[in-house]
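For this view, one protein chain was removed and the others were kept in their places.
Our next item is chain A:
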Amino acid sequence: MTTFGEINEPSSRTAWEDWDDVISSENYVDLHLEKTVEVPQQIDTFIILEGRYLYDCIRAHHQLEVVNASPEVNLRLYRTRKMNNYVCMIRDYNLILSSEIVELLKKYIDVSTDVIAILTKPLVEYQVSELVTKDYVIRSLATSKQSSIGLDINFPHLEQPNIITGVSAGVLSWREITDKPAVALVCYIEHPEELQIQELFNLLEKLKVIPHVEKTHRNNLLNSNLYI
């Protein structure tokens, strides 16, 4: 409800900082990784999994070994047990900190032969002129330098005017500027709690992030008898 004469500013910008006020440097967040661990000289594939859906997909499995973390931004860094791959799992972070998170990850990204970012977004954010009738849509974005790993990632390109933001966008931008390959898969999804997206699971299995697809199950409250 509004009152006559009241000025209502739209909430579209509430996520951003207010440049009209001077922000005290005391409010600045300094991000860091918890442990001081040695960065490997070479990583085959650096995998970024962004969002709660992907977090739920992998957390039940024990294919990964925790290497480091940054709890302020819900970031966890893992190493796969079976391959020379690293996995960065991140969810529910402040978008303003995206580029700072990328800075934290740069030392890993720079030694990686390839980078794959997978992120989820609500299906309503997928903008196309036709009606979307599917439960989910997967689209890809790739850097100019082609990936050398044969993972057979053949998803259609992300159509304009759709864009990605955040850590995945930052990592891909960095790889583009340094002439290295990277690909991002954007999964627009309607009901994440009900769906198992086979294409993503197959890819995560190939990268040894999760075990064989048949063994996977969503281990959340909706699968329990608690709220039936």
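Operating definition for what follows: a contact is a pair of C-beta atoms (placed from the backbone, for glycine too) under 8 Å apart; a residue touches a chain by one contact, two chains touch by 3 or more; residues count from 1.
Operating definition for what follows: contacts and distances are computed from a predicted model.
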UniProt protein name of the chain not shown, from "Cytoplasmic tRNA 2-thiolation protein 1", "Proteasome assembly chaperone 2", "Non-structural maintenance of chromosomes element 3 homolog" or "Needs CLA4 to survive protein 3": "Proteasome assembly chaperone 2"
Among A:Thr113, A:Asn162 or A:Asn202, residue touching the chain not depicted: A:Asn162
Interface with the undisplayed chain - residues on chain A: 7, 9-10, 12-13, 16-17, 19-20, 23, 25, 28, 30-31, 95-96, 98-100, 102-103, 124, 126-132, 141-144, 157-170, 172-174, 176-177, 184
